[in-house]
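A single protein chain has been removed from this complex, and every other one stays in its place.
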Amino acid sequence: MSPSDTPIQDRAPAAQAAGQAERSAAGKPALLEVEKMRVEFPTRRGTLVAVDDVSFHINEGEVLGVVGESGAGKSMTGSAIIGLLEPPGRIAGGEVRLGGRRIDNLPYEQIRRIRGREIGMVFQDPLTSLNPLYTVGHQLIETIQTHTDLSESQARKRAIELLAEVGIPAPDRRIDQYPHQFSGGMRQRVVIALALCVNPRLVIADEPTTALDVSIQAQIIKLLHKLCREHGAAVMLITHDMGVIAETADRVAVMYSGRIVEVGPVREVIRNAKHPYTHGLMGSIPMVGHDLDRLTQIEGSMPRLTEIPPGCPFNPRCPKVFERCRHERPELIPVEETQVACWLYDENEGATANGGRSGSHG
Amino acid sequence: MALDSQEIRVSPGLGARILDGGRRFLDGDVFHSFRRSPLTMFAAGVTLVLFLVALLAPWLAPYDTLNLSSINLMDARYPPIGSTFDDNGFIVEADPRFLLGTDEQGRDLLSAIMFGLRISLGVGFASVILAAVFGTLLGLVSGYVGGKIDSVIMRVADIQLTFPAILIALLIDGVSRGFMDAETHQAFKLPILVLAIAASQWVNFARTVRGSTLVEKNKEYVQAARVIGIRPALIMLRHVLPNVMGPVLVIATLTLAIAILTEATLSFLGVGVPPTEPSLGTLIRLGQGVLFSGMWWLTIFPSLVLVILVLAVNLLGDWLRDALNPRLR
Partner (left out) sequence: MAEVAEAIAARETAAGSGPLVRVKGLAKHFDVSPPLLTRVLRKEGRTLVRAVDGVSFDIPTGRTFSLVGESGCGKSTVARLVVGLYSPTQGEVVFDGQRLADLTSRRQMAPVRRRLQMIFQDPFASLNPRWRVADIVAEPIRAHGLLDDNRAVLRRVGELLEQVRLSARDGEKFPHEFSGGQRQRISIARALASNPEFLVCDEPTSALDVSVQAQILNLMRDLQRELGLTYLFISHDLAVVYHISDYVGVMYLGRLVEWGEARDIFRKPQHPYTRMLLDAIPDLEMSGRQRIPVAGEVPSPIHPPSGCHFHPRCPFANERCRSEEPAPTPSPAGGGQVRCHAVEEGRLTEEVVQSELRRD
């Protein structure tokens, strides 16, 4: 933390944030804790590290946005948590705990049950998440009956309620239709109903709005937000779209090259980005009403997994890079309400950090 | 703008390009999958040996069986090494000069198989190349131009598919026999055979290429070429063709096996290669005629070579199809 421009009263929450990493404010364990998770892909040219020592937590009922550009490892993080990594990908280190119970080393049958009952999933493409050969109702009822003791007719009643809840008109008629008879937005609503049908404690939504038009996207974001509030489910929202994060999330984790570079409350990260990458990312987003001649430009592109540089992975593109960044990997450092993996904020880097801080407030 | 760009931008020569291509192949996924499959490597080895034998037959073969004057009737009916043959009460011992024995005219079977392999592979390759060129071009035009031309080509292909390959080959052979005198027909026997086999195989190429062309045609690089104003014929040849060649290679390999078999079948039926220049199929036919007089080797050995050749080529084709198909990897 840099002493000079952080007001005294800001220090308390900052210190608290550090202690919060593993525990929620109330002192009980967070709903989902991911600790130093590492995902590797053995290939014939060597082992690729897709997710590199990532740690974060999600509290009960909280929406955590995970944002990053393609290749940042955000989807891989989501897949790893629910045990859906495509082979030969595997969790090579760290722990994943759901409600205090370790789930990353469970046998297949147990993680499958957790996937249905405690963790719901919403994917990008609603067409591939639904089986085209069965009616929507069949798939909902089957899922409900797998995880509860409801009878066929009770399950059907529950399915119709769910469809109504996700805003599908005439649900008692549409429940017997096939996925192709639904439009893209309606299909995504069905997928959300499917994810929520057994009241999971956590919903992992991977790019749930990317395949949709802007006007539908707004509706789906709103729906997801509202439903999770009502059902008390926490959400891990994986997306490349900062706008979606701003609309939906409570906290946001920014990923780059398989690592979390910044994590904190959405408002803070968006308005007062601290990591040079986050800062550049925010500046590169065009906004209606902002008359800019040029957008902020981060030179270069995200390194391929085979070419991740030593030290801070962002160092070749970073406008504030200094010698230490090229050799030493920065860990998350608490700064005000957020945590940042950047040497600019290390107390031992006094002078440089000050220069960096005032600059990055921009 | 850099002034030194002149020095930098010199296109690499052909040799360098080939070297570069070779290096990329050895480093690439296709070669990697090849090295990981022992069966494929074995099949490739067998195919290579058989190809070399066929290619070098005039030098490798102990006897020139194509030269009828070199054949001595006195050498007839020797069994293969290590066996004896009961020729109407005379017990014939194997002769060390004839490893696989001889036929009724005293022709060395080993040499005959080598030359037969040469003809089988030659006819196979020629007909596959002919079928591939025609089929690919027709498929390309059909897919790219579309409309009426597409309908005509594809209906012809549909009709073609309702005839068995053998029937088409017999038809062409019969028709050509009709308007050529016996001597010309004999001289044109091989080209007719090639034409007949190609005619029965082009549809596979045409259909596959048409399908791939329909996919490539709508890709943006083809549209970009259209916006630039490139002529359709050039777009087809320079843009679409190189991108649909992968499947063509696979079908060509699998078709080679079919073509060799078709040639053998036709020769077996007597419409193929003349007995004076026997292919594997002709050898099998000739051997089959004397099978019941106990000369088993004249059928068994050519058949064995044919089976091994077709199996090896088929294995190669199957592997190539899997290696080039990203969905199966």
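For reference, chains read A and B in written order, and residue numbers begin at 1 within each chain.
We take it that a contact is a pair of C-beta atoms (placed from the backbone, for glycine too) under 8 Å apart; a residue touches a chain by one contact, two chains touch by 3 or more.
The shown structure was predicted, so the numbers you read here are calculated from the model rather than taken from an experiment.
Asks: From the listed residues A:Ser215, A:Thr306 or A:Asn348, report the one that touches the chain absent from this view.
Replies: Considering the complete complex, A:Ser215 is the one touching the chain left out.
Asks: Which candidate, B:Ser37, B:Asn243 or B:Ser303, sits in contact with the chain we can't see?
Replies: Candidates B:Ser37, B:Asn243 or B:Ser303; residue touching the omitted chain: B:Asn243.
Asks: Would you indicate which residue among B:Thr84, B:Ser151, B:Gln186 or B:Gln223 is in contact with the undisplayed chain?
Replies: Only one of B:Thr84, B:Ser151, B:Gln186 or B:Gln223 touches the chain omitted from view, namely B:Gln223.
Asks: What residues on subunit A make contact with the chain left out of this view?
Replies: Touching the chain left out of view, subunit A contributes residues 69-70, 183-186, 213-219, 221-222, 240-244, 246-247, 266-267, 270-271, 280-281, 283-290, 292-299, 301-302.
Asks: What does the interface between subunit B and the hidden chain look like in terms of residue numbers?
Replies: Missing-chain contacts on subunit B: residues 1-2, 5-6, 8-12, 219-221, 223-231, 239, 242-243.
Keep in mind that, in the parts below, only the chains that are shown with their structure count from here on.
Asks: How many angstrom lie between the centres of subunit A and subunit B, each centre taken as the mean Cα position?
Replies: 56
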